[in-house]
Each structure stands twice: as C-alpha cells, then as structure tokens.
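Only one structure is covered here, and it is reproduced in the block below.
A single protein chain has been omitted; all remaining protein chains appear in their positions.
Let's look at subunit A:
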Amino acid sequence: MSSPFRTASGGRIDRTTTIEFTFDGQTLPGHPGDTLASALLANGRHQVATSTKLGRPRGIAAAWAEDPGGLVQVEEPFPEPMLLATTLELHEGLVARGLPGQGRLADVPDSARYDAVHHHVDVLVVGAGPAGLAAALSAARSGARVALVDEQSEAGGSLLSGTDQLDGVAAPAWVAAAVAELSRHPEVLHLQRTTAFGSYDDGFVLALERRTDHLGAEAPKNVSRQRVWRIRARSIVIATGAHERPVVFTDNDRPGVMLAGAARTFLHRYGVLPGREAVVFTTNDSAYDAALDLSRAGVRVQAVVDARPAGSPQRREECERAGIRVLSGAVVTGTHGVERVTHALVAPFVDGEVGAGSAIACDLLLVSGGWNPAVHLFSQARGRLRYDETLGAFLPGEQVEGLSVAGSAAGVLDLAGCLADGRRVARAALSHLAIEPGADDRLPTAPEPAVPAAPLVLWRVPDTSGAHGGSQFVDLQRDATVADIARAVGAGLRSIEHIKRYTTIGTAHDQGKTSGVLTSGITAELLGIPVQDTGTTTFRPPYTPVAFAALAGRDRGSLFDPERTTALHEWHVAAGAVFEDVGQWKRPRYYPEPGEDMETAVLRECAAARTGVGILDGSTLGKIDVQGPDAAVLLDRLYTNLISSLKVGSVRYGVMCGVDGMVIDDGTVLRLAEDRFLVLTTTGGAARILDWMEEWVQTEWPELRVHCTSVTEQWVTFPVVGPRSRDVIGAVFPQVDVSTEAFPFMTWRDTTLDGVPVRLARISFSGELAFEVYVNPWYAVPVWQRLLEAGRPYGITPYGTETMHVLRAEKGYPIIGQDTDGTVTPHDLGMAWAVSKKKPDFVGKRSFARPANQDPLRKQLVGLLPVDRQTVLPEGSQIVEFRADGQLPPPPVPMLGHVTSSYRSAELARPFALALVKGGRERIGDTVHVPVHGILVPVEVTGPVLVDPEGARRDG
C-alpha cells in the first residue's frame, strides 16, 4: 500500500517501517512518527466526521490540540471517546472512527494503571519550542533544579515545522543537540508527551504524561499508562507558543479548509501534502511561508489572497519569483464543495466592503488571521491579559509572582526573538531566586528576522451570501456561527461569559482555542466597543482534556479511602459476617446462619444477649488517653457532668456539648489514676473529639498541664453481654471476683490472662449485665476465642452493629448523630441528670439558659410504638397529628418531628422506634401518625426506655 499524498522524502517519520491502522472500517498505511491526522491526510482523507448539530462534513483544520474538528473514537487497543486525530500518535493496530461530537465510554474495565508523582524544582519550563528550549538550557546551565515539560512526542515545537537553520544546521539537529545537553545536567527532568494542563497557586502545576498510549497493544503492563506530575516550582517559565487564528467567512468549515501553519507542520514534520491545489488566505506575513513551502513541495498554489490593501511588498516579490499569484486587498468570501472544498470564492475587499468575486478551484484552502499567544496557564494562575491592537490578540498584561511568559506565548513571533526571550526570562527567574547564570550560556545563531508588514486584524469577512452569518462558523465543534453571536447580542447579552454560555462557543473539547478570541472580536464589533472591554472568558484547567482515570491515579477501589479493620477482621470474615461501613471502619453488621436474612439473624442475636450471652467486637470505639495533673480540670470543662469527683477504678457516663449547648458526643470515662483518664467516644466521634480537646487546650487553656493521645488502635474492646456474661468472665478470669459486690456496675479492674494485661469494665450499652474486655490487639484473637469457648455452654452468640443498635434503642440510649442532629441538647434527650448543677461553668452551659433552649415545644426524644404491632417505621419518616375532629389538618400539614431509629424488637415482640417530637414528653400516651407508603400509621408516643425501665437487669 502507498499513501498518495506522502512526499517522497523528508519529515520526522520512520519511512522504513509501515504500520497498518483502521479508520471507519478502512485499513490504511502509516509510519511511526505519524499522528492519526497526518496518516489520514497522507491517504487523502480530510473529512473525519460530521458535525454534531448540523451534520456538515468536518475535517482536519489544525495540526495539534487546537483542532476544533477532528474528533475520533478509539476502539482498539482500548476504547476511548473524544480524542483528537491530530494529537493521537499512530501505532500498529489502532482502530478508530470519526465522531459526530459525542463519544461513547468504554464498556470494558480499564485495566491500565495510572499514577502520580510529586516533583519540586527551582524552574519549571513549559514548552520545548525555541523559547522553552532556550529557557531550559539557560536554567540548566546555572545548575538549578529544572523541569522541562512538553506535550508533543518530541521536543522542538515550531522548529519541527519549518526550514530554519540554527548554528548553521537544520533546526531539528540543533534541537537534538539541545536535548542531549539537557540530559547531561543531572538536575534536569525533561518530559515529552507531557501536557501541563493546570497552573495553580504558589508555583503548583499539574501535568499529564502519556507514558504508553503511543505504544498501543505493545504497552508494557508494568508501566503506568498515564501519570499526573504534581510539580511545585519556585519559578515557572511559560513557553507554550501561539495558536494560529482563523478568519471567519461563509462555509469556512469544509474539509480542506486548514490553518496555514498546520499545512507547514504536515509538510515538514510528517511529509504530507495536505492537497494538490491550494489557495492561501491571510491577513499577515506568516502564511506566505506556507504558500512558498507548499509550492516548493509541488503543490500548485493558485493564489495568495491577502486582505491587506497593500499586502506585503517583500513577500509578494518572493511569491512572484516562485510563480505564485498574490491578490492584495482581497478576501475569501465563501467556498464550494461538500465533503471537500472545491473552490474558494475570492473578492476584492476595499474599506471593509466586499466587491464582486470569482471562484478559484482548489482542494486546500489555507487560512491565517494572525496568532493568539497560548496564555492559558498564565491566565489560570489569575494573570491578567491585555488586548494588543496590532496583533489582534490577548497578551500577558502584568507580572504574576513566580510566573513569567516567554516567546510567542508573550507575543514574540520571530525565531531569533523567541530564543532571546526564552533566555532573558529564564535568567530573570534565576536572578529572582538568587541563582547565578551558568558559564557559556550562549544562544544559537539564528536567521536575521525579516521585518514583517503590519498585520491586519480581521475577525470575519462580511457575509455576502444573504445568510447573515448563518454558515460563518466560529466554533466548528459546536456548530456555532456569527449568526449565533448576533442572536446573543440581540437578546441583550453583553458579557463575553454570557455569550459563551448562550452560544456554547468554547465549551467543546478544545475549549475555544481557535474560537475564543474570534468571539471576543466579533462581539466587540457587533456591540461597537473596544475588544479590550469585551475581554476573554475565564481560562480554567484543564488545558486539554484529562481522563478521570488519570486524575484518580492509584486512588481507586480499596485505595480510594483507607479501610480500617479490627484485629478480629479475619475471624469475622470466616464467621460469615455481613459487614457495614462505619466511617472508614469495616464492622460486622450481623452474622447470618444458613438460611437467615438480616431480620431473623438480628432477632436471634438480640434474644441471645437478653436471655443468655452475646459478644460484640467493639474495638472501633474511640479511645483517648488524657493525662496530666490538670486532666480532671479539662474534663470538667468539656463534659456537662462532673468528672473530677470520679474515683480511681470507677467509670462515669458523660455528655459533651458545643458552645451552643448542643450535644456533640457521649461516652464513658474511666479514671485510671488521679491524673489519668481513658475517655471513650463514639466510633465516628473519635478523631473529632480528640481535635476538640486539643483545640481547647491549645487555644483557650494553654496553662492546663494535660496531654490527650488517641489510643483507639492500642486496645481492642469486646463487650460480653447478657445474664450469663458473669459466668463467662468468671470462667476466663478466675482470679477476678465478678460478684456485683466486688465488681459493681460502672467500675473497672485490671487483671491478666496468661501474663497478658487485660482490663475489664462493667459498662453496659444494652441494659443487660455486661463486661467489656480490653486487651492489646496482638492478643485479640486468642482472648476472643477463650471467651467464645467459655461461653459455649451458654450458647454465646457473636452479634453485630445491628443488634447493638436494637439493644441500645430498646433502652432509649441515643446514638449521637443518628438520634441527634446538632440541634439537640442533653435536656432534649431526657438527660438533665447528666448536666451538672454544681459546676460554675462548662462548655455549653451558658447556652442552656437561652430562651430558645427553654422552649417547652423543643423536639424531645421519645419512643414510638406502631399500634398495628407490625409496621417498622422507615427512619426519617415525618410525624403528623390529627385535629380534634380526627381529620388531618389542611396542607401544609404541620410536622411534629421525625423518626430517628426504628427496629423490630425480639424482646417486645413488635417493632418500635425512637423519634424527636415537638414537646414529646408532654405527648406520652398520645397517638400520632406516621405516613408510610401513603398510609397514615397510628403510633403511640411512649417514654424512650421500652425494655427494663427500672434498670433491674444491669447486675444480672
């Protein structure tokens, strides 16, 4: 197979190797070094897809990421939507097809790895074109720590697209020497195929390295596919070049209409002739290079159409020598053709008026309206832009600390100027960092820049077709036209941000790289205001699309968030536990026996704890060791009740409130010594309460001699619960007198098991006789197994969090955060007994006296019993009340409160619930209603304690 539009020689492709790829079902040849776009053009294919709204044929209009048209879907080797043919490196076996604007996500899992690397440098240079290379060389020669990142497959930028000589050799040879020099500096990191896509505060830049995409199926499995570089630079040099700007005219979207610079790139870099007969339409000198180069390569250049009245005298002469006709003071007003341009309509253009025109046959129409500096990274870091009237472009308008812009990104458009600017900016950055420049920091000798004729700023050619800009395309990907902008302006929109959203211009994959400044210009023209006043839309990361998989990196699946497991986790898994997530913890929810669902398992587990003995892995409870001479003072200030009166060896339940008087946590406190307490928090409150304690100690009471340390991970906790728990504990710890007299409720004892220290505490979260067993996690499994063994005669039953919740709810014990929501005081929970009247102050006390906290209609915790003894009320259900006449009040029906916890009780043989109800304690005995699936279920309001309200069971 041969490619009809491939040049005989030249380009940066490897002609010795032919690779086959498939596009739209057709197998085609290409070479290593091609992009999909260059290979398609080499085979004579311009059209890639049809447009998203209008279905118009669309082709390749640029040579890199600014291309608005050539979106493809990759099918092989891995399905990926919405890639640009111009940036997709060709590889063997690539299968792709053109996309009408919308892609399709892969329906197979992505098996590739993605990762991230942090990197710190003195100087980061973005872009390895002439300015970037000059800057990187200058920085590297100083010995500074440098990173150079560039988005293309090889360094060089625009140097690969021309015919310039540097230091007397072809520019690509100079690039190779520069890259080799950089590689000899040990402190230089040089990354190609790496797009700096976001620039943030304090020299922080995110860059995406495509490590194996270009290898296709050959990609090694042990190398991450893409890598996000998180670079922190003391100084950043942005040398990202410039994007050529089109001129808008009627039917400017046909395949074969291309930016002039792109044609040069396809010719010199890829050895591709983008056509046979070309018309070049320009407003500035740069497009003449494309006309002359293509002519030299054998393309018949029918005419250079220069919108400037006098054109460019110097370039005209060069064209005439090459036999190219130049039409000055003329414009392209339209095109003919369907799937490919066949004619350019050319007309005189005098004082903004278009004259009578004629059609010139061509299969390639090159366009240049000037150059837009790629100021994206500068602008993302909140650098302000200024409009330059001569260039018709926005330039970096001010200095941003630690950020400088060099070369054509700063509006310098000649090669020698870009090289000098790169070195100048790098040296300024070094000087700012107090780094001496290196010796022999020389610039290559570059061609003397020609003095160009002044460019003309022309956003669009007046529409002579009668369509009022209806097929003058501004954003080809969005099918948005001059008529759309006119409609937006006509609707009264003035802000460029609003016009963007109204027209959708600049919202496609390319984020307006070719259309953005055009929109500002055309809008300003329509509004009759200066372009500076229109400004640009805000530049936001990413510069080019980045896959979510790359941003996620390794933070996927089980690595997304740490999973915390207790020392018994393997045992729980082997026992067939069903787990639930409690914060980051994996906790057994219940242990189903064969054939059991959750409901039957939980009823069985509950019955065991209430009638025999159950055992729970409560190791996730938060534990804070509070030590120091002032430990009791601190706890007195933070708990609502008195802690300092607690005796060593005893345990007290306590409640903590915020300064607003609302409950933030509850738990028990063990006094280990005069100056030492173990504070137990809820599983979810562990980190928060430690923060809370440290905040008060550091910011308000630094004079207190006290230290708080998390010991959650240092102790496992196994509550052994039920009337037979004393038998089990007595059997495992025979040296401990477990009688109520010797070991009363709310006390703790230290003992040992085979020499291992164990702490036992008589704490109950179920109302039953219970012992909590504390031990170092290393001994968790044997201690747990000893307890199970000793409990076997009593049918000891491991239970999970669901049973724990039912048992505590039957006793009316609230879960902070489930039965409370940050608007609930201890009094609302019926815990006035836990609020000290003796202490002069504690956190939250003053708020209890606020009128709102005295309101008798505050929501209070009560129990609910569905009258039908059947319905399990959904948690979160609203509670309503009938009027005296037995009817529901008219809407909006007042809400009395809501259900906070709801379960089926084995003990009560009926479902029950806890709820927060307005003036709830006054309503005990009343019947209220809860809507469940459209039916109003009558429920009786009760006190919150439904099982053993006398507390007779706690001592067994």
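Methods note: a contact is a pair of C-beta atoms (placed from the backbone, for glycine too) under 8 Å apart; a residue touches a chain by one contact, two chains touch by 3 or more; residues count from 1.
As a convention for this text, contacts and distances are computed from a predicted model.
Hidden chain, UniProt protein name from the list "Acetolactate synthase small subunit", "Cell division transport system permease protein", "Sarcosine oxidase subunit delta" or "ABC transporter ATP-binding protein": "Sarcosine oxidase subunit delta". Among A:Asp555, A:Glu599 or A:Asp691, only A:Asp691 touches the chain left out of the display. Considering the full assembly, A:Asp201 is the residue among A:Asp201, A:Asp597 or A:Glu741 that touches the omitted chain.
Considering the full assembly, A:Lys845 is the residue among A:Arg564, A:Lys845 or A:Arg954 that touches the omitted chain.
One of A:Thr699, A:Gln735 or A:Gln887 touches the chain omitted from the figure, and that residue is A:Thr699. Residue-level contact of subunit A with the missing chain is found at 200-202, 204, 232, 659-660, 691, 694-695, 698-700, 702, 840-841, 845-847, 849-851.
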